[in-house]
Structure formats: structure tokens, C-alpha cells
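The other protein chains are all here in position, but one chain of the complex has been omitted.
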Amino acid sequence: MSRIPYWNIDYGFLIDLLFVPALLVCGYGFYRQWKRLRLDGLKLKDVVQSVRSYFQGAHLSALVVKGVINSRLYRKILAGGAHAVVMWGMAILFLGSFLVFCNVIFGLPVFQGRFNAYFMAFGLDAAGSAATAGLLALGIRRLAAPGRLREGGARKGVTTVESVILVILVTGFMVEGLRIAVNGPEHGAFMGNLIGGWLQNLPGVKAYHEYLWWVHGILGVSIVAYIPYSFLQHIAVTPLNGSLRSGIMGLKLRLTDFAPDEEGDSEPVLGCSKVRDLPMDNRLDSVACTWCGRCHEVCPAVISQKALSPKAVVTTIAQYLEAEKYDDASLVDEVGAKAIYSCTTCGLCMEVCPAYVKQTESIIRLRQYLCMEKAEVPETMERTINSLEARYYPFFGTDFGEGDWRKDLEVPEFESGETEYLLWIGCFAKYDERVQSVARATVQVLNRAGVSFGILENGRCCGDPGRQIGNDFMYSELAQQNIDEFNEAGVTKILTICPHCFDSFKHYYAQLGGVYEVHHHAQFINNLIQGGKISCRKENITATYHDACYLARHNGIIDEPRQLLSSSVQRIVAMPRTGKESFCCGGGGGNYWGEEEGKKINALRAEEALGTGADVIATACPYCLLMLTDGVKEFTGEKRVFDIVELLNECQPHS
Amino acid sequence: MPKAIVCVKQVIDPEAPTSTFQIDPAGKRALAPAGSPPVISPYDANALEAALRLKDEQQFEIIVISMGRKLSKPVLQKALACGADQVILLQDESFDLFDSYATASVLAAAIKKIGAYDLILCGRQASDTNAGQVGIGIAALLDLPCITVARSVAFHSGTIQVERRMSDGYETIEASAPAVITADSEIGNLRIAPVKAVMASRKAVLPVWTAGDLGISAGELIRTEFVALSKAESRAGKGVMVQGTTPAEAGESLATVLMDSGMI
Partner (left out) sequence: MSEYKNILIYSEASKDTLSSEGKELLGGARKLADSIGEQVLCLIAGKDASSAAAQAIAYGADTVLCVSDGGPDGNREDALCQILEHVVKTYLPRVLLVSQKNVDVATRLGFKLDTGVCTDCVNVEMNAETKQITQTRSVYGGAARGVFTTRNAPQISCVRAKALSPLEYDGSRQGTIEPVQVPIDPGQFRTRTVSEVKEEGTAVKVENASIIVCGGRGLGGPEPFNTVLKNLADALGGVVGSSRPPADNGWVSKALHIGLTGKIVAPSLYVAIAVSGASQHMAGCSGSKTIVAINNDREAAIFRECDYGVVGPYEEVVPALTKKLIELKNQKTA
């Protein structure tokens, strides 16, 4: 039994005509958004150029996987599930409407036989029901919305638009039901048949049908036109963002270029204070952001009640962009220095974001402006910068000289042309007493394994703390000194004991011309174990492992440290929030030197770790080691936190 | 425009790790630890900050002078980056840094050569000599008023007003410019320089004046001499550690120990 489109509707084809202006309005809306993103410079050739480079950049598979299928959405299974149901339901309904259009204009035979029954009737009914159920669920939830939706900015107009869509869905079913009430049941249209049954005896059925059909149609067309002017724009922008940015792991910035431009008349812009300074990536981020607040919910600064909300940063940028305030430098003031410096650069926000927004990038760019242009830095971090400038390491008032860590220990020196690996000790191990034993343990382990390694005699830091606080200039200078020394000594391979040094050498030194093969001790020593070069017995204790942000999230090193650990302890239990979702120790972003107000991030993490009941908390990062040691002090006076290599060293037969 | 001259001394980093502190018995000076560059003496940095804060409020020309045998340009270029208008190096083999009289004399000669000024600022004492004489000495040699241990400095049309730290409070003292002020740390830490200012300061060429330029024979100005220099000894404490299974228990044990020892 086939269905007649536009049955009972006079001039039904008008609805198809209305699609034309609707699409034009929609198109104009997206054009305007794109123009804003480009800070008002968009010409036809720019459009052509962008489209061409998009396809050349092979983003299509990412578009499907990260943009459309988007597994990140389902980390929150209920909300994600409801969204999926609404999204796919509406997608199918749109397809259905499009097929009706094709039938009306081109005579595509969609209303016949099995196709009609399975898809046009059953399929669309199922999609519509699911979408309605999903929308209702989301709408009811919004009445008692979770904090993350309200805090950091509550998006306006969501309830209105969702209500309109709900009305479209309901009127759609009503129209179907009314049609079926007059024409009799349709094969497969289970909802329509049901509703038709209820409305069988309604007087004036045909009149209601025609009226509601137009309501449904006009609202539908209007919603399509309205897409880019409402939060519905995320339908296009968010998958686009995902397709462009998904390939990057963690936080990877380009160092500021301090050379004046070729003409030499304009100075480099240091950091970002206004929308115009932000690169296109971060502007697009702000528009792709759906204000869902998942970043806000997991951010250690938010959880410990600091001034920062990553969501607020991105939504503030979005609001400035929308208001076309491209040159208004009050952006950085509105976000606020306190918030900007509370960020530990842990990157968990970027990890959980279903829109693939890089919140941390925007925060750090704002920080660079405050640090490098305005020289506005929190007081304790000022001392760190001063130390780095005066002494080339970030500590002040230390008791130890750079040679103290290796008192009474045989440590080979790096010899040009003979030694294979440079073991980079790093500033924490040299100047902090607790971390010295990590360096010593590493040396002892490497010695026993017969690795060709050596150290360079200098007290310098890799420079990373300066970069974390926002001073790329200081970082570049210090890094250049190191690069010069490395190149002079013929260094090609580097072993680090600190993930920040690892990240620095691997991703940032290369930008300055220092390209080396870099290993972190967790990977390197684990390889030695797997290759049988190291033997050790297992200590009969239970350990729990805390993933350092700069190992797990920014560099994907998650399994190797655990493997290493498992060769020296009997049991490993997992603490909550591990791997890519590891909860920060609070030491990154220069906050190791920050004065923390309120609840301490490291105490929160220490509590989690101790709650596992493990004898020992293992880490592979000196910042984490010190932060967790400090955090543990609130709960017990025992020494519970160790580096994985310290534990390994204890378990090895000493020669 | 009022002019301030700030005297800064380059010293061995007082924050260098204590284990690197070594004495050169022959030279009777501490040795500069390898790899540890010199810094501006901390109270002098406070003095510079005081001058910069005056410049924040009103037009002020700031000239920084520094005296020594072998001065490090990057250390002093920092003064420019933070906002000083000029930096002049007073460099000569004969410039001993440990004699206050000689130091004050050399600095006074340089100040005379600069000519007109309204304020002279120094730190209350240098982190190596800990003597605290140079500021007062400059004032005595140039016959100027001197206000020491300043926690704040204000300047209004030729009158200087200083809040001076006392042992149980502070007093407000006024003097007519020109005058010498020595700075305490309460004045504020030296600010961080914006990166562009740092980059610009790198290109600056700093004028150098020698003993000859100042018409001074520094050797004749020595009034104190080292007889001996030795590392300070730690106080020899008993070092008894009081333990407990909990911190609270240790606290209680400590109470008992103290009562038993008759100290209370």
C-alpha cells in the first residue's frame, strides 16, 4: 500500500519552495560564522583554498571516526547515549524528508512496497520515537542540570531550540496519526498506526491534519534555517574541529618566534590578549565548543576550587568572537590572571572533550601574554623565573651543589664519539634532596645493565619550568645553551628521568634545531628488562602506580612503566583515574612553585592513592614524586612514594 | 626631570647552594662557584625597585652605576630591561669590593661626574660584606642627608619622604633633595622585565669608567683589611631526636624531655 505525499495538503509543494530561502539563510549563517572566525576577512578564493586544503589534508576519515562516530561522547554513557539517539534519529528523519522531496520533485519511488514499509514507515517511526524519547530525557535532565552545564557559562537558547524540535517531532507524529486515522493503517508505521487508532473518532480530522502539517513543515524549514544561529551549529562545526585536530596527542605548542618579521617593522606578538592574537585553531575551538562542561568537571583546578574553569576560558573566547570584539584586550582580564596561572597543563580537559577543543592551548597563550608582554606573574613563580635567569635552574636557597647528588657514586662522563646515551640528570635531581636518590638509582641500574651512558657536567635545567610559566624567551635561550653543548659534545641520544625534560627534548628542542633520539627511563629501562639485560627479584609488596600527565597523556607512555614496576613488586593495584585519564599531581604549569589556595590538588590525589591500600605509591616523574610526597604528609608520616627505578634498584642484587 | 642614581653591586649569588661556598685562602675572598653567575645584591635590587616605582608614578630618570673589577654585562643589562634609563660600569683592577670606605669614595666620585641628581639609592647592605656602610658613606662624602632601612620612598617636588623600619615599628622622615636612601627588602622585590625589554637591553652598549676616568686612586682609600677569613661553624647542638609512633606522641615525649631537663 503506498502513501501519497502531501495528501490533503493544498499547495503542499510550497514547503519545498520554502526550503530554498531556508537553505540560503542557513548558508548565510555559516558564511557569517566563517567570516568571524577569519576575523572578517573571507573572500571566495579563501573559501576555495580552504576547501581544497581540507581535502588535500586527508581529514575525511577523521571526520567520520572522530567527528561523527565520536566515541568520546559515550564516556558519559547516559548523556552520550541520549545524544546519539537524538542525533541519529534526527539524521534518519532528515534523510526521510529528503526522500519525500526527491519523490515530489523527481518522482523517486520511495512510497512503494517494502522500502516504504521498512524505511519510510517503520524506520522513520522508530527514529522519530527514539529522538523524541532522547530529547525528553535530555530536557528533563536540564531541569535539574548537572553543575558542568551551569558552571563556566550556561548556554542560552538551548531549551528553546530543543522545545521547538520536540514540537516538530510531536506534530510529525500527530500528522502521521491523523493521516492514518483517515486512510487506514500503514504497513510498518507502528507509531502512526497507534496514534491513528486513538484519533479515529476525532471530529474535523482532516482540518487538524492540514493545520498541523503546515506547522510541522514551517517549523522544520525554520529550524534548518536557524541552525547556524543557534547551538545547532555544532552539527557542522564540531565534527569539523574533530577532523582537523584529532591527530595531536596532548599539549603540543609551537614555541614563540622571537625574530622580527622580514620587513622588520612589526614586532612579534608575544602570547595572546585578544581574539585577533589567537590562531585559527583556537578560534575554531571556541565555536566548536558545545558548552557541555565535561572539561570543567574533570579539571583539577576546578575540583580543588581554584579560579580556573577551562570551560569558562573557551566560552569567553566564543562570546568575544560572536560579539566581533576581535581587538578587545579585556579578554585576558576577563579570564583573569589567577585563573590563567592555576592551570597545571595536565590536559585532561583536552582528553575528555567530545569536540576536540584544545582548552589548554588557549590558556597557555593567554598566560604567555601575561608573562612575556606584561611581566605579570604570581609572586612565587617570579622567584622561579628569577632563579632560572640568574642560576639556570629554577630553585632558590638550595643546600646542594650540582655535584652533590653523586657523592660517592661512580658516574661515567659523556665522552664525545664514545658514549652512546647522554643521561640527563635534570635540575630536580641535582638540587632537591629527595630526588637525588632517583638519579642515583638510575645510574646504578644502567651501570649494572652495561649501558653506554654518561652525564654532562653542568647545573642547567632543560628550561621547561620557564616555558610552563609562560616565558618562551627564557626557555629558548636556556635550551639553546643546552643544544650548543649537546652538539659540541656530539650527543645524539638522550635518556631522561623526568617526563618534563623528556617532553622538552622530544617536542620543543627540535623546534630550535636540537634533534635527538629521546627516551624516558621508564621505557628505556623497561626495554632492558624485557631484553633480559636486567634481573631483579620481586619485593613482596603491593604498589599502585600514578601516571604522570606528561608521560601518559601528552606522550602515551602508559604500559611500559607498569611493566617495569611489575618486575619489582608482587602486586599492582590500580588507583582511580589512571592512564590517559590520570588525575594530575598538581605540579605542572609552574604550579609546583605556586602558592596554592584552598584544597590542594596533590592532597586529593594522595588520598586516592593511599585509598588503594597499597604499600607503596610509584611514579616516574620527580614533580609527581615531590607533590605526592607532600600530599601524603597530610595523612601519614611514613615515606610511601617512590620512583619506579628506585624500587627496581632496591630489588636488584647489588654488586 | 628628577634623576635618581642607583648603586648596585654585583656579588656572588647568595642563593647559590651552601655546599658550593668555598673560600680562597690566598685572596681572602669567597670563590665564585663554577657555573654560578654573579647576581645583583638583593638589597640593591630592592633599591632599584624603589626607583622604578617612583618612575611608575612620575617622570624620573634612573641611572644605575656598578663598581667592580670584572663586571658581568648581562647581570647589569637586566637593570635596563626592568626600566632603568642608563647603566654605567665602573670597572678597574684596583676596585676592591670589600672596603666600604674605598667603595663609597669611588661611587661618590662617579656620582659627582654624573653631575645633577635628586636621589641616590643603595641597598641597606651588600650580601657579601654585610657591612651596611656604603650608603651612609656616600652621603657623608657628598655632604648629603641619609635615610637608612627604607620601607617606602616618596618624592614630591624636591622633598623626599621615607618610611624607615625601626625595631618596633617605623618612622616617617623627610629630607630635601638631594639625599641618599638605603633600601630594605620591604620596599619590594625587583620586578620581572617584559621580554621585549630584555631583548632590547641585550643590544645596549654600557659605558665603562675606569679609576683614571674618575681621577681616583682606589688603593689609597682602603681603611679595613682582612686578617683571616674562615667558614662559619655550625652551632654544635646536641642533636637529640625525639621520636613517637605518632607526631602527637612525639610532642608529648618532647614535653617530658623539656620538663625533665629543668629548662622550664
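Letters are used for the chains, namely A and B, taken in the order the chains are written, and counting of residues starts over at 1 for each.
Keep in mind that, in the parts below, contacts are C-beta pairs under 8 Å (C-beta built on N, C-alpha and C of every residue); 3 or more make two chains touch, one makes a residue touch a chain.
Every value quoted in this text rests on a predicted model; they were computed, and no experiment measured them.
Only one of the listed residues, A:46, A:267 or A:433, touches the absent chain: A:433. Touching the missing chain, out of B:114, B:173 or B:197, is residue B:173. Of the residues in chain A, those that touch the hidden partner chain are 397, 399, 433-434, 633-634, 637. Those residues of chain B that touch the chain absent from the view are 12, 14, 18, 21, 23, 28, 30, 100-101, 104, 124-125, 127-133, 136-137, 139-141, 144-148, 161, 165-176, 179, 184-186, 222-232, 234-235, 237-242, 244, 246-252, 254-259, 261, 263-264.
Everything below uses one rule, namely that only the chains that are shown with their structure count from here on.
Mean C-alpha positions place chain A and chain B at a centre distance of 48 Å. On the side of chain A, the complex with chain B involves touching residues 258, 267, 270, 371-375, 377, 379, 382-383, 385-387, 389-392, 396-402, 404, 431, 458-459, 471, 473, 637.
Residues 13, 15-20, 33, 35-37, 39, 75, 78, 189-196, 198-199, 246-247 of chain B are the ones touching chain A in the complex.
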